[in-house]
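All protein chains but one are shown at their positions in the complex.
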Amino acid sequence: MASYTPTVSLDDPRTSTGGNGHIPPHHHDGDDFGSSFFDVRLRRARLGLVVGLTGIVMIFISFSSAYVVRQGLPTLDPRTDVLLHDWFPVPLPRLLLVNTAVLLISSLTMEIARRQAARKAALAQLASVPGVSMPAKEGVSWLALTVVLGLSFLAGQWMAWRELAASGFYVASSPSSSFVYLLTGMHGVHLFGGVVALLTAGAASLLRRPADSQAIAVDVTGWYWHFMAFLWVYILCLLEFVH
Amino acid sequence: MGLVLLVIIWLITFISAYFFIAKTWWLPTGASAAAAGIDHHFTTTYILMGIVFVAAQVLLGLFAWKYRDRAAGSPARYSHGNNTLEIVWTVLTLILFVGLNLMSSSIWASERFRSAEPGALQVEVTGMQFAWYFRYAGPDGKFGATNPELIDPSAGGESAIGLDTTDPASKDDVVTGTMYAPVNREVEVILRAHDVIHSFFVPSMRFKQDAVPGLAIHMHFTPISTGDYEIACAELCGLGHYKMHGMLKVVSQEDFDKWLAAREAEKQ
Partner (left out) sequence: MAGSTGGGETIMATRELAAHELHAHAAPQGFIRKWVFSLDHKVIGLQYYFLALTAVFVGMFLSLLMRIHLIWPNVSLPLVGEIKPETYLSLLTMHGTIMVFFVLTTAPQGGFGNYFLPIQIGAADMAFPVLNMLSFWVTFLGYIVMLSAFFVVGGAPLHGWTGYPPLSALQSAGPGEGPGADLWVISIALFCVGALMSALNFITTTLDMRARGMSMMRMPLTCWAWFITAILGLLAFGVLFSAGILLLMDRNAGTSFFVPLVVVNGQLVAHKGGSPLLWQHLFWFFGHPEVYIAILPAMGLCSQLVSVFSRKPIFGYKAMVYAMLSIGLLGFMVWGHHMFMSGMSPYSAFAFSIMTMAIGVPSAIKTFNWLGTLWGGRIRFYSPMLFAIGFVSLFVSGGISGPFLAQPVLDIPLHDTYFVTGHFHLIMGVASIFGIFAATYYWFPKMFGRMMSESLARWHFWFTFVGTYAIFMPMHYLGMAGATRRYSQFTELAYLRNLIPLQKFITYAAIVTIAGQFIFLFNLFWSMKYGKKASDNPWEATTLEWTTATPPPHDNFGGLTPVVYNGPYEYSVPGAPRDYVMQNDPATVAAH
C-alpha cells in the first residue's frame, strides 16, 4: 500500500528512472508535482481532479436538494391561512437543446484533443531514440475547436437567458425561474473555468512546455470537460423532468 | 507537576460537580404537566453523565500523577492496546447513550407526536420585532382573518397582528400583550412570526418552540400551578432580542373567564 518512492539498486538505474534510462528533464519550480515520472504525475493529477470534482458535485447536490425541497414546500398564504403550492415550472427555451448538442460535440473534440496530447507525450519519450522522429504538427487543433464550441455554448446559454427574460421569466419572477437561472448560471461559471483551463493548456503547447506536462494538463482538463457535459445533461433533466 | 495536575483537575471536577449537586443555579420550578417527566429524565441524565464526568477526570488526574516519569521506575508498559477492552467499553457506552435516549423518547413522543386535546384552549401566539401578542378566538371559537397589509406594529394589539376587522369571526377576537391561561387545562398554542424567526420560551413550563415566518406551528402544554411566568424570546431576532419578553399568567378557570369577558367587553 505504500506509494511508489523512487529508490534505486545500483545495478539497474533504468528501472527507476521512468523507462527510458535518462534522467528526467528539469522542471521549473511552480508546476512540479514532486516527481519526474509521467505516470505518477498523471495519476496524481487525475486523483486531484476526482477529489476536486467531488467538491463540485456537493455544490450541485445542495442546489438539487434545495430545488426538490422548494418544489414540494407548501407555504402559508398569510391572507387566507391556507397552504399554497407556488411552484409553476418554467417552459425551457428550445435553444437549450441546441446548446446541449454543441456541448456534447465539444466533448467529442475534447476527447480527440486529449488522446492526441497523450500520443504526443508517449512519442516524445522516444524522440531521443535515433531514427525516431516526431510527427509533423497536426493540422486541426482540436483543443482550439473545443474552446470555440465551449464559448459558443456559453453564448447560447446567454441567448437562452435573454429568451427567458423576454417571456417574462426573470431571476426573481418565481421560485422555478430562480432555479433555472441559478443552475444554468453556476454550470456556466464552472464551464467558463474549464475554458480558461483549456486556454492555459493551449498556452502550454505554444510556450513549448514539455509534452508530458501538456498531456497532463489536457488530460485533466479533458475529464473535467466531460464532467461538465454530464453535469449539464443532469441539470437539463432536473429542470425539465423533476416536478 | 503530576501532583499539581491531579490536584487542580480534581478541584475543578469537584467544584463543578458541587454546584450541580447543590443545584445552586437550577431549572426553575416546573409548572406544567410535562415538567415532572422532563425533570426526572434530566436528573437521570445528569446523575449518569455526572458519574462518567467525575470518573474520567479523576482517572485523568490520577494517571497524570501515578505514571509520572520517575528516575527509578520501571519502563513504560509496551502495549498497543487491548481489543477485548475496546469492545467492552464500546458496547457499554453505546448501551448507556442509546438507552438514555430511548428513555427520553417516550416523553418526547407524548409531548410532540400527538396534537392537542379536543378541549384545549387555543391561543395564537405571534412574535414580531420585538413583542409577543396573544390572540384568543372568543365565544365563536374561530380566529378571524388577518392580512399582512393591515399589519401596523406601532398601533399595538389588533393592528399589530393585522386583524381584518371586516371578517365577522374577528369581532370577538381578543388580542393582548399578556398571556392568560387557566390552570389544569391544556393550552394549544399556534405559533406565528411576522418578520424573522423568534422562539417562544417559557422556562417554568419547560416549553420552547421556534416561531417561524411562513408557518403556523401547533403545540401544546398544560400549566398545573397558578402564578406569573416570564416568557423569553429564544431565537436571535435582531437588536431588540434581549427585551422581547412577555408574561404568562396562569389563573383559575373562573378568573380566566372573568378576564376574557372583561377584554371582550372592552371591545364593544
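Letters are used for the chains, namely A and B, taken in the order the chains are written, and counting of residues starts over at 1 for each.
Just so it is clear, a residue touches a chain if its C-beta (ideal position, glycine included) is under 8 Å from a C-beta of that chain, and two chains touch if they have at least 3 such contacts.
These figures come from a predicted structure and were not determined experimentally.
S.K.: With respect to the chain omitted from the figure, which of A:171, A:197 or A:238 is a touching residue?
M.R.: A:171
S.K.: From the list B:142, B:208 or B:249, pick the residue that touches the absent chain.
M.R.: Touches the omitted chain: B:208.
S.K.: Contacts of subunit B with the missing chain: which residues?
M.R.: 1-2, 5, 8-9, 12, 16, 19-20, 24-28, 37-38, 41-42, 45-46, 49-50, 52-53, 56-57, 59-60, 63-64, 67-70, 73, 75-83, 85-86, 89-90, 93-94, 97-98, 100-101, 104-105, 107-109, 111-113, 128-129, 148-149, 151-154, 162, 193-197, 199, 201, 203, 206-210, 212-215, 217, 230, 232-243, 245
S.K.: Across the whole complex, list the residues on subunit A that are touched by the chain not included here.
M.R.: 1-13, 15-18, 23-24, 26-27, 29-36, 39, 43-44, 47-48, 51-52, 54-59, 61-63, 65-66, 69-70, 73, 75-76, 78, 84, 86, 171-172, 175, 178, 182, 186
Everything below uses one rule, namely that only the chains that are shown with their structure count from here on.
S.K.: Averaging over Cα atoms per chain, report the distance between subunit A and subunit B in Å.
M.R.: 50
S.K.: Mind listing the subunit B positions that touch subunit A in their complex?
M.R.: Contacts found on subunit B: 145-148, 214-216.
S.K.: Would you mind writing out the residues of subunit A in touch with subunit B in their complex?
M.R.: Counting only subunit A, the residues touching subunit B are 75-76, 78-81.
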